[in-house]
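Note that one protein chain is taken out, while the other chains of the complex remain in position.
Residue numbering begins at 1 within each chain, and the chains themselves are lettered A and B in the order written.
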């Protein structure tokens, strides 16, 4: 399975990439929404995108809307992974088309729980 | 907390709240502890005791803009910021952390702590991207809530501070003016 990790923080990209790689994902990353779209436009469409909200150039919400407007990217699951944690923000992200929402800070266990909900946890599970 | 708040600033319709009316030290500490346990490591504790910061310090912060406007600032010794960054990255930490790595990781911790603090404040509010360097000045000692902790024996402060100077206190003569 493939995942695209979009976050402007290198540290956070490394952490999320580490979790997903341990689960057997093939991972690419991007520093903002625009770079994320570049990856998709190359034809590398992942099963999962994890998306930070506040980023320079193109934020996570704009990325989600852009993905939603292209039918070719329909089957991609989008999970916001962000420190934005107000009730209204989560509602906005879901309304824009995000499937799940993970609030920072999170643990690796919480990440696995979310993937299980989304049906994106590989069979042999690492505890 | 020292405060010269006379209550007068809350009278007018344009009154804005100060941070001590919105959040307390306990909540800030609880938020920071959650961030530490999940980001830095499961056994990482923050001990809430005041302690002198070293000379060479580094701050990371995010701005919150909304009904309350200010910054959530983490400040610690430069070496501690580096250790914190390494702990955050764990096995994916590079052999040598450069300044940019530290700024990025330390900034991300401010982002996570700031996001949770913002959610505990009245909204809607916006959150800025994290910045790292010399902390913004405290503009109003009455609009500040600060928690001093020790992490792995090193001091660190979390300061939630207003960005605006105190509102001018109306003078009695103006307050007694009779509207025409």
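Brief remarks follow.
Please note the rule applied: contacts are C-beta pairs under 8 Å (C-beta built on N, C-alpha and C of every residue); 3 or more make two chains touch, one makes a residue touch a chain.
In this text, contacts and distances are computed from a predicted model.
Look at the chain that isn't drawn here: its UniProt entry, checked against "Aminotransferase", "3-isopropylmalate dehydratase small subunit", "Branched-chain amino acid ABC transporter permease" or "protein-glutamate O-methyltransferase", names it "protein-glutamate O-methyltransferase".
Contact with the chain that does not appear here is found for just one residue of B:31, B:105 or B:160, B:31. Here the missing chain is touched by one residue of A:1, A:58 or A:94, and it is A:94. Considering the complete assembly, chain B touches the hidden chain via residues 23, 27, 30-31, 34, 37-38, 42-43, 116-117, 119-120. Within chain A, the residues in touch with the undisplayed chain are 22, 85-87, 90-91, 94, 98, 100-103, 105-107, 109-110, 113-114, 116-117, 123-127.
FYI, only the chains that are shown with their structure count from here on.
Across the complex, chain A meets chain B through its residues 8-12, 14-15, 17-18, 54-56, 82-86, 88, 103-107, 110.
Listing the residues of chain B that touch chain A in their complex gives 34-35, 37-39, 42, 85, 88-92, 101, 104-105, 107-108, 111-112, 114-116, 118-119, 123-125, 127-130.
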